[in-house]
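One structure is given below, represented as structure tokens, and several questions about it will come after.
Only a single protein chain was left out; the remaining protein chains are all shown in position.
Moving on to chain A:
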Amino acid sequence: MSTVTEIKTASEYWETEPHHHPEGASTSIGFWVYLMSDCLMFAVLFATFGVLRGNLAAGPGPKDLFDLSLVAVNTTMLLLSSITYGFAMLRMGAGDKSGTLRWLAITLFFGLCFLGIELYEFHHMIAEGAGPWRSAFLSSFFALVGTHGLHVTFGSIWLVTLMVQVSKFGLTSANQRRLTCLSLFWHFLDLIWIGVFTVVYLLGVI
């Protein structure tokens, strides 16, 4: 029995060459796994906040600091940006490039409104002396809400990048894949915000 025959037999039973997936076939599952790891990171920040929320160090507490009507406006902005991104995806599915770009621009507008209101809130708190250095409660508050805001910031940068990509190269399959990834990211951030406004703001004020 020669070795050549053995190898030939083996290749009939299993693939000796790596088989090829179409480009981008594994992107959506890979991106989903990234989102899940991001979810774990937020869970750690939520746990930290949950543990430290009572440690005020005789500083201001949630009831002194939070303005729920501002948070309600902020929540509305993020929810609106989520649905307008959904409309952008529907336009993308229809192959409507200008419609996609229009809805993406509206999404960006709401996203920037959210960031503006959040920065105003942070500035207002810091100006009152309630910065992250004031107490463990405020450190964990700024870590959690700030990380979410940072995600929205990078999501907005990504959104602008993709708007330039789409306007230059059109709705190519690569751009459609990227827009789908960003849609998952954007909706995921809205999902995290549900946790933030419930745990941090509403439960803080009750």
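Going forward, a residue touches a chain if its C-beta (ideal position, glycine included) is under 8 Å from a C-beta of that chain, and two chains touch if they have at least 3 such contacts; residues count from 1.
Heads up, the rule we're going with is that contacts and distances are computed from a predicted model.
From the set "Dihydroorotate dehydrogenase electron transfer subunit", "Thiazole synthase", "Cytochrome bo(3) ubiquinol oxidase subunit 4" or "ABC transporter permease", the protein name that UniProt assigns to the chain left out of the figure is "Cytochrome bo(3) ubiquinol oxidase subunit 4". The missing chain, though absent from the display, is touched by one residue of A:Leu90, A:Leu119 or A:Leu150; that residue is A:Leu90.
Within the entire complex, the positions of chain A that touch the omitted partner chain are 28-29, 32-33, 36, 39-40, 43-44, 46-48, 50-51, 54, 68-69, 71-72, 75-76, 79, 82-84, 86-87, 89-96, 99, 180, 183-184, 187-188, 190-191, 194-195, 197-199, 202-203, 205-206.
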